[in-house]
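Note that this complex is displayed minus one protein chain, with the remaining chains in position.
Chain lettering (A, B and C) follows the sequence in which the chains are written, and residue indices restart at 1 in each chain.
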Amino acid sequence: MAKASPSRQSAFHVLTGLFSLPAGARLGIGPTIAAAILLGIVAASVCAPLYVPYDPLAMDSLSRLRPPSDAHLLGTDQYGRDIFSRVMTGGRVSLLIGVGAALVSVGLGLAIGLVAGFFRAADGLIMRIMDSLMAIPAILLAIALVALNGPSLGSVIIAITIPEVPRVVRLVRSVVLTAREEPYVEAAIALGSSMPKILIQHLMPNTLAPLIVQGTYICASAILIEAILSFLGAGVSTEIPTWGNIMAEGRSYFQIKPGMIFWPGLLLSLCILAINLLGDTARDLLDPRLKKREG
Amino acid sequence: MEFKSRDFSDAARVLKIRGLKVGLAGRPEAAPVIDGIDLDIRAGETHCLVGESGSGKSVTSLAIMGLLPRGALEVRGGSIDLEGVEITQASAAEMRGLRAMRLSMIFQEPMTALNPVLRVGEQIEEVLNMHTDLSAADARQRTLDIMEQVHLPDVERIYRAFPHQLSGGQRQRIMIAMALVLDPHLLIADEPTTALDVTTQLQILKLIAELQARKGTALLFITHDMGVVAEIADTVSVMQNGRIVERAPIHELLTAPKEDYTRKLLTAVPTLAPRAARPDARGGDVLKVADLEMVYGGGGVLRRGGGVTAASEVSFAIGPGRTLGIVGESGSGKSTVARCIMRLIDPTGGAVHVAGTEISRLPRRSLRPHRKHLQIVFQDPYRSLNPRWTVARSLCEGPINFGTPRAEALAHAAELMEIVGLPRDALRRYPHQFSGGQRQRIAIARAVAMKPDLLVADEAVSALDVSVQAQVLDLLDDVQAKFGIAMLFITHDLRVAAQICDEVLVMQKGRVVEHGPAANVLSDPHHAYTRTLIEAAPGRHWDFANFRALDTAPAPGPKGETA
Amino acid sequence: ETTITAVMHSALRVLDPVITTAHITRDHGYMIYDVLTAVDETFTPRPQMADWTVSEDGLVYTFTLRDGLMFHDGAPVTGEDVVASLTRWGKRDSGGQLIFDVTASLEAPDDKTVVWTLSAPFPPLLNVISKQSAVPPFIMPARVAATSSDETITDYVGSGPFRFVEDAYEPGVSVTYEKFDDYVPRDEPASWMAGGKVVNVDRVVWTTMPDSLTAINALAAGEIDYLEQVQVDLLPILDGAPDVTVEMRDPLGFVTIGRPNFLHPPFDNKKVRQAANLALSQEDVLATMMGSPDYYTICGAIFGCGTPLGDETGSEPITSGAHPEEAKALLEEAGYDGTPIVLMAPTDVISLTNQPVVAAQALRNAGFNVDMQPMDWQSVVQRRAQQNPPSEGGWNIFFTNWMVPEISDPLINVMVNGRGNEAWFGWPSDPEIETLRAEYVQAADDAARKAVAVKIQAHVMDNVNYIHLGEYKMPQARQNTIQNMIPSPVPVFWAMTKEAD
Partner (left out) sequence: MFGYILKRVLATIPVMVIVAIFVFLLLRLTPGDPAAILAGDAATPAQLERIRDRLGLNDPLHVQFVTWAGQILRGDLGTSLISNTSVSGMIADRLGPTLNLAVMTIVISVLLAVPMGVIAAWRHRTWVDFLVMSFSVLGFSVPVFVIGYILIQIFAIELRWVPVQGYKPPADGIGPFLARAILPALTLATIYVALIARMTRASMLEVLGEDYIRTARAKGVRENVVLFRHALRNAAVPILTIIGTGFALLISGVVVTESVFNIPGIGRLTVDAILARDYPVIQAMILLTAGIYVVVNLAVDISYSLFDPRIRY
């Protein structure tokens, strides 16, 4: 949050605001490239079933671990499945996990955070629970949760979501706590607006910008955590290819057939890179200092 | 009133600026921020730079210091000559050598200009360490000396203090000590007293004058406060849109300004002569406050030893159509009283009657119907409107809460826009598309939309430029006359209080020390504190708007001085 | 001082070789304990701690302990210790239980003698107590053997060729053994678990490497001496390591199997089981698991190819590749209604991850509706014990592996138990096979036993008590400085030598 209180509109604060915000023209091409890459990967993944040459699950025990060839663009894995088909299809699920985890954590976190931020009575208990959830190491929680529910898509998303929720809650709560001191909120109280109305109409929109940013980070880290869970044997079933479990399955073959890690890894890294970059750009663009500058 | 009238034509020229142009970095096509200014300052001279907000005063000072923000602003042309050194061409190392030795600067905000994590003594001493070969002991002694010179008490203790442990005035003294410890030839002060209350401001101004006289320093003093200018300036430059439109010795400027812009600036300055009181109320009091008390932070289970008593035994009443002003220095409890009345906080004692209802104890829910009787306008025009809402939505929020149909509320909002002097189509715009003054008008419209009986204005014009301030004050006057609203007007600026209030209430440390008709309080103060306040008001003997001295001295102090 | 650093196939966590059937614990047992008798490489029982005589009627076995037997704490091994150890073992081991069912008495008349009296003849007794898997009767001090058979022991004194170094033990990480200087080996050459256990190294350290790639790299870099199992796909990494030898230790290897649940549809129907048997192909499963045919054998013998009882009668449907069409036809005949088959697929045990995936695919090809449920091995272990219908937390089929010696006869092989609820998971009620097993116990000689075994083989293939998916072997790898390792199903550290660096 900008510390500069706009009440002191000294030139220097205007300057610093301007200093760290990219005016449209100065964003550079980075975000554009990032967006293009991301769109490309998303499109390629979503449309994967239309163009991949093989069923990503079709095995052929007689052509295992083949090097790239005309028949198999990126070769085959240890089940003789076509790596190209798996990687492209895997993107769908990985992205789904990313987006799913982001939406669920942001949604839950927003609801809980608003309540905690505004209702003093609930705050203590909610925050203690959130502290506890944060204190439990996420990865261990995830392994336990996946063991509990079986490694379905849903349980992986939930497992990734639970440790993220407290972070979102803290974020939302802190925004609400700051925003409720804003004069315009006090003005709304003076105008006789009810608490729910203030909460939803005045305070919630403030959380939007930081949540978008947070959401992109959650999305990126969810894709990554899924890979780590797969590595530890607690990821999504190999019947549903994801970048994570393709890499995890390929990890023993790292030296013999690096493609199994390289290709999904490349797409995954590019994706996360792009998402993070867009998140950073969003943060810069949504920087509250921007709004004040325009005044 | 006496003005400075020394002649500096023989003194050595310390700073010489010719045709200085500053523009946005990397955007040569954009209009320059500083558009070819000339400026001369000679040893011992106090040169004041005035002008409305955004006219380029700070940018000028930063250009002289070589501190224009990299990547945002750059010098486009012209020269800045400091005793023969060309600053626009100087290397970073040369610039570092000049700073503090030959040229230093004091900034507006003593709160933020000092590094909060370093001891203030160390911060002064750092200047010595950077620029001299003094031994540690000598440096420390020099530091203590200069701290004595700026009249800091108990220098040994303050040396070790962190900025947050000092008052605003003390911090500004540290800044001054830091700027002057190496006896620079040029001192730039960018609004060094704007953030301070009047009494402290007076002390700081005196201090600067004293040191300047002793060391013969040239002073470039930036301010928007004409009162201050009148007190200290030898020469005044008036800036507008990056140009210097008029330059003259102080007396000449105040008595016979040549440029329209200068005239406009001067006429906007309110006088300390109290206005004629409005006719007394016909009906009963709109607001009656009795023995209001507010203690912050007391009563907590873990916090023993009581809290801060921000207000106690505050009682007053306001009739319809009348204005009561609350004045007092910072922290005296003015806002606390306002917030208690608005029930933004719950007073710990006393009673508040609004339109006949005692509201200080009402639970929030039953309070809501009474909200429409009282409305508030805040100081900060940038934060008092929801930046994500259109003006129309902000204006309709209250009426809709009280059951007005949306269409009707909108129609009323459009009328209000006219009343506050904004175009109707402004309804569709967002707050950031307006200037501070315009936003304050919108905030007033929003309050008025509720047809309240009482309007509380907490420093409603303090953040605005004098010229804008005058317009908003006029607006408030109009609205009040039109709707017969009672107004509680909080300000630290006695001129503003004089211009708008029927009655004035002076607060100090949470208590009411004086209360009466504005004319009485301002021209015949009984309490010593009120007198200090009035005496500290800079330029209080000058009637800027009429380019002459005030004939009725506003505050006949014990030994009332006259112009 | 020679130390052998060995990476074993899994971490040693349970130190009681009687309470568990885990291989690593059995291997640990052979390090620190000794056994009365043991089979050699021809599956023939040989004397180890004791010699024996059998009475004419086959009811009295008399064991005589050899001289010089001593526990690591210095106490001599007595008949009393043997009786206590055998008794505890008899409560845990399924073969042992059968013997104790017909035991009249087991006692130690003196320090050197143990007399085992039966109420009915039990011809395979020596084979059972000499078996090297799953739970061999290790001899412990009587005080240790007094521990309940449902509780793990906490005193690790044995009389074997190595001593357990308790201070250096980190469960799941490493175990250290030191040569037991007072151990007196037999004079015969070592052969499997029999013969003289001559220790030529001072110290053996077993460490665990959770990551197989790391283990191979460590071996190639000379950081460890011995890798018990090498993933075949990773062998090329060792090509570049001239100091490492890759070889087969155990000529018998492992079998991998699928076990259907007999309690619930559709596998309660023999035809459906047969369809599954047809749908699957040993080759597909094995090729995926092992990669190279050098390391797997298509083998239809449920008691193992190359074992005395091994026979491939009736195994054609599973050994001749996948038969999706015939399977479909059979399914139709059986009236399979498309009920989803809950197939449990463990994700965290490398040797068990492939079979379910391949099988699921093959079953689908044959028209089964497969609900493959991935879970960790622990969940499989828990769930396979559930007798509920699959829709209520039960299951239809799971896969596991055995070492060949663990399935090599009808008394050891738990999957041919047909006692319904008392049988192994899957709970087939198969009176026919129970009759055959009784016949086997009573068979007088090897030829008669083999004849019964062939009948059991034929029955299992027809009734599909389980799906025998073939045999595979795991290569081991060692530094060339390690010499004289004897071939054995159990990795043993006696006989072996290590050149000083």
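As a working rule, a contact is a pair of C-beta atoms (placed from the backbone, for glycine too) under 8 Å apart; a residue touches a chain by one contact, two chains touch by 3 or more.
Since the structure is predicted, the reported quantities are computational estimates derived from the model, not experimental observations.
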For this session: Check the whole complex and report which displayed chains the hidden chain contacts.
Result: A, B, C
For this session: Pick out which of B:Leu114, B:Leu152, B:Val337 or B:Leu550 touches the chain that's been left out of the picture.
Result: B:Leu114
Seminar exercise, completed: Considering the complete complex, of C:Ala11, C:Leu118, C:Leu343 or C:Ile456, the missing chain is touched by C:Ala11
Exercise. Which listed residue (B:Arg42, B:Lys57, B:Arg99 or B:Arg540) would be found touching the missing chain in the intact complex?
Worked result: B:Arg99
Problem set entry | Absent-chain interface as seen on chain C, which is shown | 11, 13-16, 19-22, 25, 92, 94, 134-135, 148, 150-152, 154, 169-174, 207-211, 213-215, 217-218, 220-221, 223, 348, 375-379, 381-383, 385, 400, 402, 406, 414, 421-422, 424-425
Problem set entry | Residues of chain A (touch criterion as defined above) contacting the omitted chain | 3-4, 12-13, 15-16, 19-20, 22, 26, 128-129, 131-141, 143-145, 147-148, 163, 220-221, 224-225, 227-228, 231-233, 244, 247, 251, 254-255, 261, 265, 268-273, 276-277, 280
For this session: Spell out the interface residues on chain B facing the chain that's missing from view.
Result: 65, 67, 71, 92, 95-101, 104-105, 107, 109, 112-118, 126-127, 130-131, 162, 164, 175, 178, 302
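Here, only the chains that are shown with their structure count from here on.
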Exercise. Looking at which chains touch, is this a line, ring, star, complete or other?
Worked result: line
Problem set entry | Centre-most chain, if every chain is reduced to its averaged C-alpha atoms | A
Seminar exercise, completed: Cα centre of chain B to Cα centre of chain C, whole Å, reads 88
For this session: Please list all residues of chain C that touch 2 or more other chains.
Result: none
Exercise. For the complex, which residues does chain A have touching chain B?
Worked result: 5-12, 15-16, 18-19, 182-184, 186-194, 197, 202, 205-206, 291-292, 294-295
Seminar exercise, completed: Per the touch rule above, chain B residues touching chain A in the complex are 53, 57-59, 62, 69, 71-73, 107-109, 190-191, 195, 342, 344, 368-369, 371-372, 374-376, 378-380, 382-388, 394, 397-398, 401-402, 431-436, 439, 443, 446, 450, 463
Exercise. Taking the complex as given, what residues does chain C use to touch chain A?
Worked result: 211-213, 217, 231, 233-234, 236-237, 283-285, 287-288, 291, 345, 347-348, 353-354, 357-358, 360-361, 372-376, 378-379
